[in-house]
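For this depiction, one protein chain was excluded, whereas all remaining protein chains were kept in their positions.
Labels run A, B and C following the written order; every chain starts at residue 1.
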Amino acid sequence: MTTKSLLQAIHDGLAGEMRADETVMVLGEDVGRAGGVFRVTEGLQEEFGEYRVMDTPLAESLIAGAAIGLSVNGMRPVAEIQFADFIPPAFDQIVSEAARFYYRSGGAYYVPITVRVPYGVVPGGALYHSQSVEAWFCNTPGLKVVAPTYPADAEGLLRSAIRDPNPVVFFEHKRCYRLLKEEVPEGGAVVPVGKARIHRAGTDLTVVSYGFVLHQALEVAEKLSTEHGVEAEVVEPLTLYPLDRGTIVDSAKKTGKVLVASEANLTGSVSAEIAAVVAREAFEWLDAPVMRLGAPDVPTAPFAKPLLESFMPGAEKIEAALLELARY
Amino acid sequence: MTTKSLLQAIHDGLAGEMRADETVMVLGEDVGRAGGVFRVTEGLQEEFGEYRVMDTPLAESLIAGAAIGLSVNGMRPVAEIQFADFIPPAFDQIVSEAARFYYRSGGAYYVPITVRVPYGVVPGGALYHSQSVEAWFCNTPGLKVVAPTYPADAEGLLRSAIRDPNPVVFFEHKRCYRLLKEEVPEGGAVVPVGKARIHRAGTDLTVVSYGFVLHQALEVAEKLSTEHGVEAEVVEPLTLYPLDRGTIVDSAKKTGKVLVASEANLTGSVSAEIAAVVAREAFEWLDAPVMRLGAPDVPTAPFAKPLLESFMPGAEKIEAALLELARY
Amino acid sequence: MAMKQTRSRHEALALGAEELLKIYRHMLSARRTDERMWILNRQGKAAFVVSCQGQEAAQVGAAYNLRPGHDYAYPYYRDAGIVMTLGMTARDQLLSLMGKGEDPNSGGRQMPGHFSSRELNIVTASAPIGVQFPQAAGTALAFKMRKEDGVVLASGGEASTSGGDWHEAMNFAGVHDLPVVFLVQNNVYSISTPEPLQVAGSIAARAEGYGFPGVAVDGNDVLAVYEVARGAVERARRGEGPTLIEAKTYRLTGHSSDDDDRRYREREEIEEWRLKDPIPRFERYLLENGVLDEEGRDEIDGKVKAEVKEASDYAENAPFAESGFALEGVYAVVGGKR
Partner (left out) sequence: MAMKQTRSRHEALALGAEELLKIYRHMLSARRTDERMWILNRQGKAAFVVSCQGQEAAQVGAAYNLRPGHDYAYPYYRDAGIVMTLGMTARDQLLSLMGKGEDPNSGGRQMPGHFSSRELNIVTASAPIGVQFPQAAGTALAFKMRKEDGVVLASGGEASTSGGDWHEAMNFAGVHDLPVVFLVQNNVYSISTPEPLQVAGSIAARAEGYGFPGVAVDGNDVLAVYEVARGAVERARRGEGPTLIEAKTYRLTGHSSDDDDRRYREREEIEEWRLKDPIPRFERYLLENGVLDEEGRDEIDGKVKAEVKEASDYAENAPFAESGFALEGVYAVVGGKR
């Protein structure tokens, strides 16, 4: 067991898979000599060389497209997109190509690539270094989308993603990179793609959340327990697409009250799908409407600190929503 | 009043706005001499010349990006993307640029562009000429997304979209182009962006739908009325983003039973947002779970006809869902 | 040819009669298969045709240099000539045309012309134009990383150079001297849009800006294409990097069976290009050089036509995939046989 931050866990997951399988490689902007703008890939180029850890030109479509072509010819590439906000040029290669090879070739070609994507609000990041863009990828059959928050989950899921024969988009919340450390088993926990995790059991209500907001939700859940005797069950989807509907719906049936909270612009976010599924599948069990919290429908977190405050969902809003649910 | 198909209505909307405002122009692949692969822009180049109706290179990012730059310098461009399936290269310019200019410049720059996008299943279209991609654009504040189905709505909405100071993505279902004709007032009906339309009043249940599936839903509603005495209210959002929540929720409150049906891959579709809103806002009024129908989570309609059949939602599934709701 | 040559062109290329006849046969097979498709289309038996006609020299001349199943090909929808040179059959094409279960490209999921063969390293083709170029560069990089001598052929029409993917791939291939050959078949139109509205400057000339050779070649002269492509493939195999080939050619049919080309081009223009049709042209060369006589030609054509007819009958009678096939196989199975 080692104690690691999210960032270290992802680093170790990469290094571990690269040591175990020489077809695993990393490519992206500044991932080599600089070790990535967040230092996730630090030291990898020294260990694995300039090709297996490749600094690419500034061309996201090329990064994703080349990863596909590499995977077709025997490699297992992990592509890094420097910030989620810069993934749109790669959208076509990920959504129309990587996700479709297997189906369109009748199962002949598969695309075992992983696309790592740092996302989420960090102070000062502003419009183009803050967005939560996961919903863009959650309407595409053939693709898998994961978004772990805790170190052990992240290392385990990254290893699973790399070994997965399908393309996996791997979201990492920037603000969680160094937020806390956690024990991670040597060689990484086994965390399968497609399974949600219950962080905290509870009987009174359910919170479904991920990313930085999950940390806040867990804090609020503790507070509610001590201050109000309300026991919230906190569920993290881990895989956003396809969803582990079973775990989420079971929790909803147990508690009868559900809040879905994330940092994405509320309308059209992944929370909509989760809420729709719960509202449908757990209808008979619901004692209150499925509530959602997200960022307001505004482009995104502004640069100026005082403006930023008004943007994030935040612990108070989560608490207020949960108390409303509890009293419903 | 003239009787027009959807295709003619869109053509006339374009021609009318171009006659009324010399800054309005059309650009896209094969829109000029050929009049578009669907013939929507037929005759426009003869009337307005090679610049105001411009055949561009095969470069969707350029098409959207140039439209932005044209709009900044006094024009009101209507860009055509030949098929919805080919919009991903333009994703960045639409979602990260056009939608953000106004907010990011503190209101100094606005982007009055319209992006026309033929979408939806047509027999033989297969994977890349069939997709319903509207959800990609419905998580982006700053953008407006419309998807009219009937000729008069389409002409009116197109005129509104062109006059709108914001970027509007305008979806046209290919299979509806010549499906039926309808009377359209001279100069076009006034159809504002942002308002839903109730096609058929009813008291027993609500269907929210658009595109080809809307036509099927309306047929099923008639059938239900005559055969079962069940009166379905049929609501078309017309604008998919931002949604006219009021009209939809009011109908849900009235009937207490809602089906959301579209042709998009079900998971992560716009139907999720609609269902989540209804489940939340009309919770106390609901007598049954909000149901959804969509295409299965499979890349999309196959080429071979017999395979195609199993893909579409279809009238039987709609009828079955509505009867289930009615009996709930 | 006006110039006197001591050796024939094919001797200079070290191509024997057998090889010339193979090349000829590949071109003819592609053509006759395509012709058959239009007949089936007119008979209402095939909903959609997209044609190679006029471009067989560019396709076969280039692909003939590949080692099927070892090198990789990223063809585009007109490249029947490429995939048939690599080993796909008339039957494969016709099964795909009719969307039958045995269609090797996709089992009837994709439209015709979206080639795929895992055995032949023909990478599943897309409809979105240009996406194959970054993929091809990646595939070439894998060869380079493993120090193997594999080569990748990436093909597209002239409009496929207008999108960003082409450029990003050209640049990347240039940065790393990747073993990839870019073949652009400039057939003057992209659907209705003529070359002057599509391409600024010259496609071939662009390669220099990326630091590797670009060659414009008469795309209707199969030996000329063969020669240029051979040089490019050998260069790539030697590890010296990419080459861009612009094959100047012409699309003899409409863009597809859905297209009415009278909207945008003159009949005379097509007639002029018919005179340069690569198949009669190569045929004349073979006749003049004594590689083939009229009788031999008729024999080959007879065989090819019989093959195509048989393929057509087979495809017509072949079953569709079961309807459930549309709904399965979206994800490869974790821990599956791969």
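Quick note on the criterion: a contact is a pair of C-beta atoms (placed from the backbone, for glycine too) under 8 Å apart; a residue touches a chain by one contact, two chains touch by 3 or more.
Everything numeric in this text was worked out from a predicted model, so none of it was measured.
Student: Based on the whole assembly, the unshown chain contacts which displayed chains?
Tutor: Spelled out, the missing chain touches these shown chains: A, B, C.
Student: Touching the left-out chain: which of A:12, A:29 or A:263?
Tutor: A:29
Student: Decide which residue listed in B:38, B:101, B:128 or B:283 touches the omitted chain of the complex.
Tutor: Touches the omitted chain: B:101.
Student: Touching the absent chain in the whole complex: find that residue among A:20, A:201 or A:307.
Tutor: Only one of A:20, A:201 or A:307 touches the chain omitted from view, namely A:307.
Student: May I ask which residue of A:61, A:209 or A:269 touches the chain that does not appear here?
Tutor: A:61
Student: Could you tell which one of C:74, C:166 or C:331 touches the chain left off the display?
Tutor: Selected residue, touching the omitted chain: C:166.
Student: For the chain that got dropped from the picture, name the residues of chain B it touches.
Tutor: 25, 51-52, 56-57, 59, 61-62, 64-75, 77, 89, 92-93, 96-97, 100-110, 141-142, 144, 160, 163-166, 192-193
Student: Suppose we count only contacts with the excluded chain; which residues of chain A make the list?
Tutor: Spelled out for chain A, the touching residues are 29-30, 32-35, 37, 55-62, 85-86, 88-89, 123-129, 296-299, 301-311.
Student: What residues on chain C make contact with the chain left out of this view?
Tutor: 161-168, 170-175, 196-203, 205-212
Basically, only the chains that are shown with their structure count from here on.
Student: So which chain is farthest from chain A, going by the mean of the CA atoms in each chain?
Tutor: The most distant chain relative to chain A turns out to be C.
Student: How far is the middle of chain B from the middle of chain C, if each middle is the mean of its Cα atoms, in Å?
Tutor: 37
Student: Based only on mean CA positions, could you tell me how far chain A sits from chain B in angstrom?
Tutor: Each chain reduced to its C-alpha mean, chain A and chain B end up 30 Å apart.
Student: Could you tell me which residues belong to chain A and also touch two or more other chains?
Tutor: Within chain A, the residues that touch at least two other chains are 61, 89, 92, 96, 100, 103-104, 141-142.
Student: Where in chain C do residues touch two or more of the other chains?
Tutor: Correct list: 106, 109-110, 126, 128, 164-165, 330.
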